[in-house]
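This report concerns only the one structure given below.
A single protein chain has been omitted; all remaining protein chains appear in their positions.
Chain lettering (A, B and C) follows the sequence in which the chains are written, and residue indices restart at 1 in each chain.
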């Protein structure tokens, strides 16, 4: 997997160059990018709208379907990186900090197998 | 920035461990995770719902606001990584492939300063 | 049911008065209201995020849960009416026209029991 050797910064640079070459930062306000994220997330959901959870787990069995889902996921990721660029936000640090917070909120022993652990 | 030296795989592992320690993969069908992504994207949008683009660019000036936005962005990122994990999808490759496709769809010279270039 | 005797116009007036009394039309651009709709739809989804379809059909069995879901549905409806007000759009006519279009797109005999009928 390229993910093993690709840093967040490399992907961010890829997106930044694309945006700069088209002079698109003028459209990339955090407000607009948050809409873009939600729109792409909805397009991703569309692939799973009418099927159940079990069927959605088998999406990898259908190459055409998987390719379509993979593109929507890429779209979400691109806008996420564009937003991190606009806000000059360290995404890795944000994720690490949030996971620490999540671990405190959902202690492993109380949360095992429960999506709504007692709090 | 930690993004300069953090690989996608490292962040994915962080999320994977968190999910496994809680035995939460049973909830993490692609269907459900696509909903989670959309829900978190909407929570992010909420911060920009009533303000205009210019004001949304100044979100970084207010530390409390920025901290809240940073957390929502982290949530989106965590679910994106969890989904990549479930689908065993190479996120970097998906992003690179999509950017190649985007570059063909939006040639730089025709797209400069236009969000709806002629096609 | 009050729905049997309440017209769309009556509900629209209720929302219009609420908005006008607060001088909120300045915030109610179609752009912002479309975000509001998406945000409220996501809050509604949140109640169904981790449960399966069958369980979601039983939401009416839990009065507290149903009350929460009912409020989110009302929120979606209020913003929908506010948007119809802003755009001066006849909602009933829009729905009727779309249902005619849907009926042509999804002929009953070809669509029976299939969410993705052949087209």
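The rule is short, and it goes like this: contacts are C-beta pairs under 8 Å (C-beta built on N, C-alpha and C of every residue); 3 or more make two chains touch, one makes a residue touch a chain.
Note that the structure is predicted; figures quoted are calculated from it, not measured.
Asks: Who does the absent chain touch among those shown?
Replies: Across the whole assembly, the hidden chain touches A, B, C.
Asks: Counting contacts across the full complex, list the positions on subunit C that touch the omitted chain.
Replies: Touching the chain left out of view, subunit C contributes residues 1-12, 14-15, 18, 21-24, 26-27, 29-32, 34-35, 37-38, 41-42, 44-45, 47-48, 51-57, 59-60, 66, 69-71, 73-78, 80-81, 83-84, 86-99, 101-103, 106, 108, 111-113, 115.
Asks: May I ask you to list the residues on subunit A that touch the chain which is not drawn?
Replies: Residues of subunit A in contact with the hidden chain: 27, 32, 35-36, 38-39, 41-43, 45-46, 48-50.
Asks: Against the chain that's been left off, what residues of subunit B make contact? List them.
Replies: With respect to the unshown chain, the touching residues of subunit B are 35, 38, 42, 50, 52-53, 115-116.
As a convention for this text, only the chains that are shown with their structure count from here on.
Asks: Roughly how far is subunit A from subunit B, centre to centre by C-alpha average, rounded to an integer in Å?
Replies: About 3 Å, centre to centre.
Asks: Specify, in ascending order, the residues of subunit A that touch 2 or more different other chains.
Replies: In subunit A, 35, 38, 42, 52-53, 115 touch at least two other chains.
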